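Every protein chain of the complex appears in place save one, which is left out.
For reference, chains read A, B and C in written order, and residue numbers begin at 1 within each chain.
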Amino acid sequence: MALVMARPEDQCSTVRAGGCVIGGRRIVLIAGPCAVESWEQMLSLALVLKETGVGILRGGAWKPRTSPYSFQGLGREGLEILAEAGRAAGLPVVTEVTDVRDLDLVMEHAAMLQVGSRNMQNFVLLREIGRSRHPVLLKRGMSATIEEWLMAAEYILAEGNPNVVLCERGIRTFESHTRNTMDIAAVAAVKGLSHLPVVADPSHGTGRRELVAPLARAAVAAGADGLMIEVHTDPGRALSDGPQSLTPGALAEVVARLTPVARAVGRSL
Amino acid sequence: MALVMARPEDQCSTVRAGGCVIGGRRIVLIAGPCAVESWEQMLSLALVLKETGVGILRGGAWKPRTSPYSFQGLGREGLEILAEAGRAAGLPVVTEVTDVRDLDLVMEHAAMLQVGSRNMQNFVLLREIGRSRHPVLLKRGMSATIEEWLMAAEYILAEGNPNVVLCERGIRTFESHTRNTMDIAAVAAVKGLSHLPVVADPSHGTGRRELVAPLARAAVAAGADGLMIEVHTDPGRALSDGPQSLTPGALAEVVARLTPVARAVGRSL
Amino acid sequence: MALVMARPEDQCSTVRAGGCVIGGRRIVLIAGPCAVESWEQMLSLALVLKETGVGILRGGAWKPRTSPYSFQGLGREGLEILAEAGRAAGLPVVTEVTDVRDLDLVMEHAAMLQVGSRNMQNFVLLREIGRSRHPVLLKRGMSATIEEWLMAAEYILAEGNPNVVLCERGIRTFESHTRNTMDIAAVAAVKGLSHLPVVADPSHGTGRRELVAPLARAAVAAGADGLMIEVHTDPGRALSDGPQSLTPGALAEVVARLTPVARAVGRSL
Partner (left out) sequence: MALVMARPEDQCSTVRAGGCVIGGRRIVLIAGPCAVESWEQMLSLALVLKETGVGILRGGAWKPRTSPYSFQGLGREGLEILAEAGRAAGLPVVTEVTDVRDLDLVMEHAAMLQVGSRNMQNFVLLREIGRSRHPVLLKRGMSATIEEWLMAAEYILAEGNPNVVLCERGIRTFESHTRNTMDIAAVAAVKGLSHLPVVADPSHGTGRRELVAPLARAAVAAGADGLMIEVHTDPGRALSDGPQSLTPGALAEVVARLTPVARAVGRSL
C-alpha cells in the first residue's frame, strides 16, 4: 500500500502557517522562549524576533515536564499572551497542544500546532489533528526510529490533513555532554523518504547554547527547511531550558553566520 | 520536598485490583492476549488462565500501533468482551486506556487501567487517572530513565490516587536480538527507591517466546511483585505480538519452573 | 559454515580453570578486588574469600582506565602478588591481559585470562589467546551485540582454544542510575545460541553495591553458570570501583541469599 507521506519522484510539499511558507527556497526561522512567562516578555521578544527575520513565533503554554512540581506553563493565559504578541509583531505562532480537549482552543489562537516528543505516538491526539487541516509541527520522539516518526506523520496524513512538518530535535543516546544527540542524518534521510518539509531544533538537540550555531549550520547544509531555536531575553532567569536559550543578540549572530551556508546550498534566509 | 512515591523506611504498598492484591507475599500473574480478538478467544483463554493460577486477565481493546494501517483493536467492543470473559472466569481485568475521553468507560469495565509505554509521559492522561482512585499499571517508557518513570508515577500519586503499580517492560537499546533490553536492575532499583509494587513484562521485554521463562525467573529473583505475560491459544495466528506469545500450556510450564524460585526468595505463586 | 561456538543439540561445554570447573552443576564464584593494591590486601582477602566459597580469585594487575592519569595497576608486580595470594589460599586466579606481549607472562601466573570489555574486539589479542589452550573469560563489550560477542568468542575458538567462558557485564544505554544496564536476557540467549559457559558480573553491570545481590540472583535464575563480584576489605578506600565493591561480609550475605535460588534452578553453590 502506498503511504501518504512517501515521496513520489521529486515532489516536495510546502506547508503554509499564517503567511509563512515552510518547504520553499527560503529557510524558515521559528524562534521564541521555551515557555510563555509574561505579556511583557513575549511582546518585547516578538518585536525583536520579527526584526531578526524570524518567520514564526514559538512559546509553550502547556509545558510537559518530567516532574509534576516543575513549572507547567501558564495554560490558556499563556496561549492568549502568545497569540496577542504574535499579532502585535505580525508573526504567526506555533505552540504545543497536549490535550485533545484543548485542540479547538489552540487552533483558534495558533497558526500552527506542535506535537511534542513525548506525544509523538499519542495516536489519539495525532488522529484528531488529522481530522482538521491545521498545520502541525511533529517533533521526533526521544527514541523514535525514523520509520516510527514517519508513521506518526502518516497517522495525521491518513485522516486527511496534508499540512505536516517534521522536526528533528535530537535522540536519546549514551552521550551526556549534550542533552540529546542531534541526528543530522535523519534530516537528510526523511527528505529522501518523504515529501514533507523538515525543521531542525538545535536548542533541544544539543541543550548547549554554544552548539546551537554550528548545528543550525549543519542542519541547513544537510537539507533542513527551517530551524527552531529557543530565545530568551534573559536566559539565566528562564523558567525552563535556560542553558540552551540564546539572547536575541546571539540569535542575530547565528543568522548572520548561517546566511552564507544557506546560500551555499541554494537557499535563502 | 518529599515525593509521594518515595519510600519511607521499609514501607511497601499493596494495590488491590478486584480481588487480587499486588505487592504482598504472593507473586501476581497477569496474563492474556496482546489484543482482544473475539469472544470465543477470550472466554476459552480466561477459563484456562484461571486454572493456571493467573490473578488478573489482560487484553488490549485499543492498541497503539506504529502504523495507522495495522490492526488497532476492537475498541469498545473489545473492552466489553474482555470484561465479560473476566466475569465468566472470575478474574479482574486490566486493559490499556489511551484517550482521556474513554476513561470513565474503561473504569466501568476494568478493575485496573494500564498506561502503555508510549503514554508514560502523557501527563494529561496521568493527571486524569490521578483524580480517580482506580488501580493503574504504569508501564515504563521505551527510553524513560528510572527517574522519569518514578516521576510519571508521581503525577498520578500527586493528584491523590495511591493505587499505582509500576511495570518494567524493557528499554530501547542498540541490541537487536531481543525486541527490547529488559532492565532487571530497574526492578530492584525502584523497589529500593519507592514503596510501589513492581511488575515485570518479559513478553515485551524480550519479544522472544523462549526467553520469557528465564526472564520471568530473573525478575522474581530480583524482587518483582508480579509478572505480565502474553498468552494466545494460537500464537501463530495472533493479530499482534505472536512471536512473543506463549500457549496456555507453555505458561503452565513457566509457572511450574517459577514456583521454586519464588519460594527461594520468600514468595509464593 | 558451522560456527565452533554454535550449540549442537543440548551440548554444554565446561571449562576448567585450575581445579575449578565452570559450566557444571555448581555455580562458580569469581571474586576479588578490582585492582591488586598490595600483598597484605590480597593475602587477607584471598583467605577470607576461600572461606566464603569463592572458586576463583580475581584481581587486576594492568587496569585499563579512561584517563592516563588514573591508577593503572601494579603491572607485573601485581600479577605476582595475585598469583602468590592465590597459591596461599588454594585458589586459581584470573586477571586481565591487555598486551599480546605480556601473554606468556600472564599465562605463567594465572590459571585463567580475562579479556576486558574494551578489548572484546581486539582481534590480535583474541587470536593469540586462541593459539594457546589457556582458559579465558571473555567480557562482553560495552556496546557489543550478542552476535558480535559470540563472534569474538569464535575468533578464539577458531584458532583451536576451546576454553572460552563468556561474561555478561552490562551494556551502555541512556540509563544513568546504574553504571551499565545489565542484559540478563543475554545470559539466557547465549546459553541457547552457544555451548559456552556464561558468567555474570553484577558489580560492573550495575555499579551499585545495593544492586549486586538482586542481580546476582537474577543472573543465576536466568541460567548463569557463575558470578564475578568485586570485593574489597575497605571499599571506601579502593583505588578503583569502590562504589560497586562489597566487603567480604556483604559477599557472604549475597551467597547466603543466593543459595536457595541456585537450588531452585537445579544448581548448587
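Convention: a residue touches a chain if its C-beta (ideal position, glycine included) is under 8 Å from a C-beta of that chain, and two chains touch if they have at least 3 such contacts.
Treat the numbers as computed from the prediction; the structure is a model and nothing was measured.
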Item to complete: Among B:172, B:191 or B:267, choose the residue that contacts the chain missing from this document, as touch is defined above.
Response: B:172
Worksheet item: Just one of A:184, A:199, A:228 or A:254 touches the chain that is missing; which is it?
Response: A:184
Worksheet, complete the sentence: Missing-chain contact, candidates A:146, A:166, A:196 or A:251, resolves to A:146
Worksheet item: Of the residues listed, A:67, A:132 or A:173, which one is in contact with the missing chain?
Response: A:173
Worksheet item: Touching the missing chain, which residues of subunit C?
Response: 1, 64-69, 98-101, 118-119, 121-124, 127, 142-143, 147-148, 151, 154-155, 158, 172
Practice prompt. For the chain that got dropped from the picture, name the residues of subunit B it touches.
Written response: 143, 172-174, 176
Practice prompt. Just the residue numbers, please: which parts of subunit A touch the chain that's not shown?
Written response: 143, 145-147, 171, 173-178, 181-189, 192, 205-206, 208, 210-211, 214-215, 217-223, 257, 260-261, 263-265
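Following the convention adopted for this analysis, only the chains that are shown with their structure count from here on.
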Response to the item:
Highest contact count belongs to the pair B-C
Worksheet item: Just how far, in Å, is the C-alpha centre of subunit C from the one of subunit B?
Response: 35
Response to the item:
When centres are defined as mean Cα positions, the distance from subunit A to subunit C in whole Å is 48
Item to complete: Can you tell me which residues of subunit B touch two or more of the remaining chains?
Response: 143, 147
